[in-house]
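My questions all concern the structure below.
Note that this complex is displayed minus one protein chain, with the remaining chains in position.
What follows is chain A.
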Amino acid sequence: MVPTIKVEDVNKSYGKKPVLNGVNLTIPKGQLFGLIGPSGAGKTTLVKMIVGMEKADTGTIQVLNQKMPNLGLLQEIGYMAQSDALYVELTGEENLKFFASLFGLNKDVQKTRIAYVASLVNLTEDLKKRVAAYSGGMKRRLSLAIALIQDPKILILDEPTVGIDPELKLSIWKEFLRLKNEEGKTIIVTTHVMDEAVKCDYVAMVRDGRILTSGSPTELKALYETDDFDEVFLKAGVKQS
């Protein structure tokens, strides 16, 4: 079967500073894939390349069997950046409508999709409020709703749970698992929190622009002979250097 996302030998540097160094990834359809690593490891650059906003210096990235960057494929990718990136002067509904229009959804589809994603993130009651009046958690949920608005096959979420209270975090992760299991979506999540990494099907540990190690959480724990995921990361780092 053709993998949903295939990253082959990608290198990237900003000026003289290398950001990514020989990165290879293969992500099959319907996988919840975790990119784990400290801040500045190159996670965001890598996901931006998969979305097609950055171009690799060398190497290729294929999404759904097509080479990125590719404008048409953006229709199939829901991207949620680290910042909330909302228009605070507008209401939640207006934000959703705006992005729905950018994806070319027609009026009827827009209505049903907005109702659906709003209920998904529990914002139906607050759609008419201006985003400026939203709490931090509500903004994050709205941002996630926007990433889902066009019903994409792939979801790319850059640190989706930063600054979110534990309860909401739990419900968002539950939602990820549901999207993966019931709707067969391929999801990439970046995080630097190890307890989130454990929930992924497959994780790749990134540091200094390299993939230190990858595998399912249980495989990795077995490989590094530990029960603690933090330790896996530390041991992988030591082994590398």
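Here is the rule we go by: a contact is a pair of C-beta atoms (placed from the backbone, for glycine too) under 8 Å apart; a residue touches a chain by one contact, two chains touch by 3 or more; residues count from 1.
Note that in this section contacts and distances are computed from a predicted model.
**Student:** UniProt names the one chain left off this complex as which of "ABC transporter, permease protein", "Proteasome lid subunit RPN8/RPN11", "Membrane protein" or "Deoxyribose-phosphate aldolase"?
**Tutor:** In UniProt, the chain excluded from the picture bears the name "ABC transporter, permease protein".
**Student:** Looking at the whole complex, which of A:Y79, A:Y202 or A:F233 touches the chain that is not displayed?
**Tutor:** A:Y79
**Student:** Using the document's definition of touch, tell me which of A:F33, A:F99 or A:F176 contacts the absent chain.
**Tutor:** A:F99
**Student:** Name every residue on chain A in touch with the hidden partner chain.
**Tutor:** Residues of chain A in touch with the missing chain: 51-55, 69-72, 74-75, 77, 79, 81-88, 99, 102-104, 146.
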